[in-house]
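Of the protein chains in this complex, all but one are displayed in their positions.
And now, chain A:
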């Protein structure tokens, strides 16, 4: 952890030494992600509800998944680019340092400007929040969901990036599950077939990031009839995923073959 912040701070300092480019990138990031929500908003000029959910309710789903996803995205740093790091030999260098490789990869090129994208998620959430009848229990579930959500997305990033140890150009494949996953989760699950929702619960447990916890926040039960306790099970899903990710990552490192030159 200490090493993580040491390396990350260095990149933050490096980024801030070019303030103009830092701020344009930051604002650019906000604008692009902002347009992302605008497209959903435009859809609602024609309809009043989508999959049984109002715009604000979708905003809630959107906000929670975006916050978790963008934080995870900021924390994984160069993990997505393992393939590139293998080819450039940077990974060899990381392996001869007394800090876990994963920590070094995560802190590498830490991008503070991603705070802008997180901010956009927070803004959408704040706009949607008044529809929830807040009480301490609901606040607790929200915090739990966001923390678990960060962990879940982080694990998905790492697990699918590990594939790049074997085929160094599989980064597109990983993106489909991470960025693609986040996009799917911005919508209510009711618009998808039952099989998709099942997969997103038991195979790639992204529904635990926002879907089940938000059902609780909105005081609803799952239209697909999932057990009620699923609404509080986000930490459990995160924990299982951490275990799997640790195994996959360790295997990846042991199978690592470096480059021939």
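Going forward, a residue touches a chain if its C-beta (ideal position, glycine included) is under 8 Å from a C-beta of that chain, and two chains touch if they have at least 3 such contacts; residues count from 1.
As a working rule, contacts and distances are computed from a predicted model.
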From "ABC transporter ATP-binding protein", "Gluconate 2-dehydrogenase subunit 3", "D-methionine transport system permease protein" or "PqqA peptide cyclase", the hidden chain's UniProt protein name: "ABC transporter ATP-binding protein"
Touch with the omitted chain, as defined above, among A:99, A:144 or A:184: A:99
Missing-chain contacts mapped onto chain A: 3, 6-7, 10, 14, 88-90, 92-93, 95-100, 254-258, 261
